[in-house]
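Excluded from the complex is one protein chain; the other protein chains are retained at their positions.
When the chains are written out, they are named A, B, C, D and E in that same order, and each has its own residue count from 1.
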Amino acid sequence: MFYYQEKLINEIVPDRPDPAAAKALQEILGGHFGEMRTMMQFSFQSANFRGPATEYRDLIRGIFIEEISHVELVQATINQLLDDSGSTSKADNTGDPALTSAVGDGLTYHYIIGAQSSLPVDSSGNPWNGSWVYDHGNLVSNLLDNLVLEATGTLQKSRIYEMSANKTMRETLAFLMVRDNAHQNAYAKALETLGVKWGNVLPVPDYDLKQYPECRKYIERGWNNIQFNFRMDSTRIGEIFQGTSPGRHGGTLSMAEPPMGFPVPVLAERPIEHSPEIPTVGKDPLFTSRV
Amino acid sequence: MFYYQEKLINEIVPDRPDPAAAKALQEILGGHFGEMRTMMQFSFQSANFRGPATEYRDLIRGIFIEEISHVELVQATINQLLDDSGSTSKADNTGDPALTSAVGDGLTYHYIIGAQSSLPVDSSGNPWNGSWVYDHGNLVSNLLDNLVLEATGTLQKSRIYEMSANKTMRETLAFLMVRDNAHQNAYAKALETLGVKWGNVLPVPDYDLKQYPECRKYIERGWNNIQFNFRMDSTRIGEIFQGTSPGRHGGTLSMAEPPMGFPVPVLAERPIEHSPEIPTVGKDPLFTSRV
Amino acid sequence: MFYYQEKLINEIVPDRPDPAAAKALQEILGGHFGEMRTMMQFSFQSANFRGPATEYRDLIRGIFIEEISHVELVQATINQLLDDSGSTSKADNTGDPALTSAVGDGLTYHYIIGAQSSLPVDSSGNPWNGSWVYDHGNLVSNLLDNLVLEATGTLQKSRIYEMSANKTMRETLAFLMVRDNAHQNAYAKALETLGVKWGNVLPVPDYDLKQYPECRKYIERGWNNIQFNFRMDSTRIGEIFQGTSPGRHGGTLSMAEPPMGFPVPVLAERPIEHSPEIPTVGKDPLFTSRV
Amino acid sequence: MFYYQEKLINEIVPDRPDPAAAKALQEILGGHFGEMRTMMQFSFQSANFRGPATEYRDLIRGIFIEEISHVELVQATINQLLDDSGSTSKADNTGDPALTSAVGDGLTYHYIIGAQSSLPVDSSGNPWNGSWVYDHGNLVSNLLDNLVLEATGTLQKSRIYEMSANKTMRETLAFLMVRDNAHQNAYAKALETLGVKWGNVLPVPDYDLKQYPECRKYIERGWNNIQFNFRMDSTRIGEIFQGTSPGRHGGTLSMAEPPMGFPVPVLAERPIEHSPEIPTVGKDPLFTSRV
Amino acid sequence: MFYYQEKLINEIVPDRPDPAAAKALQEILGGHFGEMRTMMQFSFQSANFRGPATEYRDLIRGIFIEEISHVELVQATINQLLDDSGSTSKADNTGDPALTSAVGDGLTYHYIIGAQSSLPVDSSGNPWNGSWVYDHGNLVSNLLDNLVLEATGTLQKSRIYEMSANKTMRETLAFLMVRDNAHQNAYAKALETLGVKWGNVLPVPDYDLKQYPECRKYIERGWNNIQFNFRMDSTRIGEIFQGTSPGRHGGTLSMAEPPMGFPVPVLAERPIEHSPEIPTVGKDPLFTSRV
Partner (left out) sequence: MFYYQEKLINEIVPDRPDPAAAKALQEILGGHFGEMRTMMQFSFQSANFRGPATEYRDLIRGIFIEEISHVELVQATINQLLDDSGSTSKADNTGDPALTSAVGDGLTYHYIIGAQSSLPVDSSGNPWNGSWVYDHGNLVSNLLDNLVLEATGTLQKSRIYEMSANKTMRETLAFLMVRDNAHQNAYAKALETLGVKWGNVLPVPDYDLKQYPECRKYIERGWNNIQFNFRMDSTRIGEIFQGTSPGRHGGTLSMAEPPMGFPVPVLAERPIEHSPEIPTVGKDPLFTSRV
């Protein structure tokens, strides 16, 4: 059973609207290697787990729980990047179109389907697809697949990082790159308990996270080697997530309390998009004008 | 941010394996109107919510959180229905195939992709699709869409109920039909606050849940008019979910603590499916034989 | 603009329910080479037509209009094959499941999504897909593509014909095979006006329709060489659809009035599927029992 | 059975080519809530209808028939917006590319697959998908779903309206917004006959159509409260579509004859796209040059 | 550039028709982890390779080339399993349907789309999807992904092996399990050159191939540690594929000439499926009868 408090796992740093960045970030939310897939893949792998070695199940499930908060964080980031990217009010008297930004570099869906907000699609507008989620029903296959998933997640984030200098986008990417690193460590360490020695190949990509200015503070807190514990009962995850980090950057793996959380940004109403548009109750019929 | 304790929101009642029932239940998990969609649809609608009327956002989010536990419950139910449906051990000496049940009325995927366990697909094997999730960016559209979603969820469950007398399947369906009823009430009530009077049209379908033997105990507890609260902080959901139930069966809406939870069934190892198959560490190479 | 009268273009011959035949027939409705595609492909090709040679546009459009009635005919045929295939009333007192036929050779969707009725999917349950529709924007490509489409439609129908002796299924297939033959003739003749001589290769497949007992009466009426005219204004289709038939069976092409039409079968209510379930208005709340 | 006369249900107002507007309009044609879905959803719901309350079936079918003409209208509108958007003749002697507009803000498909013409895809190029069509097999579910469908159709059109001032695009959107309003009224009224009172929540969105200049003439004709009758035989639709409009704007529902219809615009040949390109018959081989 | 000789890479062992086995085998051909994906994934990864370390590109390309022959082998195996599974001639005089096997445990597509022959779909009939193919653009990610791909291929084959005792099916699976083992070794060894030590975790699954009777002869030939060389020019693959095998079963990796090849089975005509049906040229029109 799942519980919730209304806080984001990391801060949304304000900056200008950036519809093209929002489009690119959809890959991280609804793409083949995005957060929706990590969430659902680890959900199925932990729910379907067999046998008594529950320390592996607890590891996968522990990351699954955090991923639900990652989905929420990327949704909020995309919303921030889109918000106010069209006209903020209804069309002015000149009759000029208010949503021309919808037909430029952005994703048309963002303005037609929703009201400048996130969607379960990737950066090309392709909907998230359940065939991407894989529970192989075999521990080694699952751990290797999960390692590829986290590694590719990091890789794609490091590429999107180069597509815009927008601070809203980069802060979220930086946080997630550090956490993906921790999750790479988790799956790599689990394979280490089964006999694998990784040498210098991890993490993927072969970067120094401290070179990303936004990553530094997270690295200083050691968040690349920490697993947040969102369990309200006991878990065996610490039996695996401990000792020397399997990545080339070293460090020691340990469990920690979750971040204290950050407020969810408030999204203003967008009348031009008819959002959310609460009908007036118990009054005369309401006639909203366009202009 | 999301938290977890390892308990199911309802009990898994044991019965014989039933691969055909497991196949039908996939519609409830990964289908167009299944629990994965309710979970993701309410996730996007609450994350993307605009404006100050946060009682509506809290209502949608409150149901979203419960739906994560519904996904977990249906995964566990499908697993129970599949488990032990092939041979439980490696093929016997006669050489007879161990997994012929995979090529009968069941879903072939259940035995090839995973090891007799749940998948993010529907009853015909079609993968879950992100285009089904809809945040219209408009409150009335969202509430009506969500009402259709919950109503259809109930409707499909009541049809699948007639496909097998298997107790594992029917108990989970009965619980979810009662909860879908509560969620229909939630969205119908939200529309009532905006001026709609429902008369006798709800709930859909036009049934008396007490006629389903497994539903009776839940109705007696009033769970068709209760919203479980999985929030660890405050929520405005009670501003809407209160007063007379909008459905024809009457009653009073109120908030309640979540169920106490039930243990997640332990799934035995399935060597014939190579699951989970923990490689031996620090020993001589292991040579597992088939027979 | 389109007009309608509630008649089917051909008769539904009653026979026993046959869910497996209904499943196979879905290929003819929602498959890659089914009636939904012919309808939409000819719709796009005629709407997008360029230039003054409107006799070709009128030919394509004329067949498009008939295809809308073909879609309606196959929907009705599938409905007839499914109807009464589960229990016709609510579950009896023994508590035995009423819809076990849903989990046998049939398509599970037919009983879960709808109430024993047709769907826009193919025989494997895959949804109809817009990428199958093609308007090449070039006349020769379009005519050749349409010829392949009609030929394959016939071919698939002749194969499904061999899958069941059910009269409901075979009568509809026989009518459509004769009409597909006429439409093959139409596209082949259009190519003939551009210079192609077909020799003996048409129609595909290389059959004698009179060997199918149900086809004989249609052949005797000459329906393999007739194009029904559903236009309420004038059309140039007859400039092409005239003269010697391009197929090996010979005959003369000519226009004709549409068939007189046949009544749409009435589908009884299916309470066990909650269909259609009209809520009672202005009365006390209704409590429908399952038993 | 379906009949046709070659007239559009509304006028195509000429304006400049606008490939970006054509791209956005594809959502209205081939999107999740576009005209192809309304057409097919109402087709399946009316064909699959059960029981004697045929006034509801006739209502759904009546709207279905009009939707076929809506599909035709949007196809023609997209064609008008695309036409002449590349070079109108073969590439000039400078060798400059003639179709660079294809690789800008427009949809590449519009120039590669077809010859500057409409397609069964949405605004992001995703093909129309049969899983979007839903016949729940239950009257209340169907009516609510259809209401959401018409409401979202209007909502999306009002957003696309803000994306360009192009008159071709805006006139078609304005007409369809008024008709969607009428169809919202139809489904809302049908639910009213079952006991629902809508208060002020309809129509969605909460707009005054008269604020859209192009809508005014249609509102003055009362087309938001009229159902056009395309039946050539009798229909019971008027038993439902009568009396006070269920929307907040009031008025009285009534049936009417269809619009008189408008000519389908003639699309010129596009040699650079090889469209339609009629091969010369009975002459020497033709060698068309590019320049 | 690619060259061909008409030989299969392994023998097709004859046995009875087995449509259910053919259906399961489609997963190996057109599934998420089937041969079509391995072929295309390695095609893209080798074509897109960057930088001077071409020994890795040659390794990936070398396996790519072999996979084209694997696709051909699985196509031939499915064809053998399907062939003669319906009636071998046209329907007899009793009028009994000839293709009832199409509506039982098999895949309906196999009889409707083609004439008892293979298709680019998986075991549930879902079409092969390009989103499964992944070139991460990063060597470590690619090698790990390819290792998961080969491991899962083996795992699924070992499960399908248990679904039927059919010799045609089992021989092909046995050959491919041994080859997948060799390809696991190739990717694991490539990672070893980058520093990874695998301990006992490979191959996946943790089996002894010699326990599968059909595998023994291939193991005795050492084919689990051999890479066939289909290059007609030089290749650097041997710089990686050499030395001790990275799997727990040991042995030494080495290059070898391809197998000598086996004849492609001849498929008889199937008149009842109209296949291939050569029209008669230069004769009187042909009237093929059904009976």
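In the analysis below, a residue touches a chain if its C-beta (ideal position, glycine included) is under 8 Å from a C-beta of that chain, and two chains touch if they have at least 3 such contacts.
Remember, it's a predicted structure, so these values are computed and weren't measured experimentally.
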Worksheet, complete the sentence: Check: shown chains touched by the absent chain are A, C, D, E
Practice prompt. Give the residue, chosen from C:201, C:255 or C:278, that touches the chain omitted from the document.
Written response: C:201
Worksheet item: Considering the whole complex, which of E:59, E:140 or E:186 touches the chain not shown?
Response: E:140
Response to the item:
Among the options A:155, A:178, A:237 or A:272, the absent chain makes contact with A:155
Worksheet, complete the sentence: Which of C:126, C:166, C:225 or C:245 touches the missing chain? It is C:126
Worksheet item: In terms of residues, what is the contact footprint of the unshown chain on chain D?
Response: 86-87, 91, 95-100, 102-104, 107-109, 111-113, 115, 121, 124-127, 272-274, 277, 279-281, 283, 285-291
Worksheet entry | Absent-chain interface as seen on chain C, which is shown | 32, 126, 129, 131-132, 134, 136-138, 140-141, 144-145, 147-148, 151-152, 155, 191, 194-202, 204-206
Worksheet item: What is the set of chain A residues that contact the non-displayed chain in the whole complex?
Response: 20-21, 23-24, 27, 31-32, 105, 123-126, 155-156, 158-160, 162-165, 199-201, 204-208, 211-212, 248-250
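Here is the rule we use: only the chains that are shown with their structure count from here on.
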Fill in: For chain B and chain C, chains touching each
D, E
Worksheet item: Approximately how many whole Å separate the CA-defined centres of chain B and chain E?
Response: 37
Item to complete: Could you put a whole-Å number on the gap between the CA centroids of chain A and chain C?
Response: 46
Practice prompt. Mind pulling the residue numbers of chain A that touch at least two other chains?
Written response: 113, 115, 121, 126-127, 129, 131, 134, 136-138, 140, 194-195, 273-274, 277, 279, 281
Item to complete: Draw the chains as points, connect those that touch, then say whether the picture is a line, ring, star, complete or other.
Response: other
Worksheet entry | All touching chain pairs, where touch follows the definition stated at the start | A-B, A-D, A-E, B-C, B-D, B-E, C-D, C-E
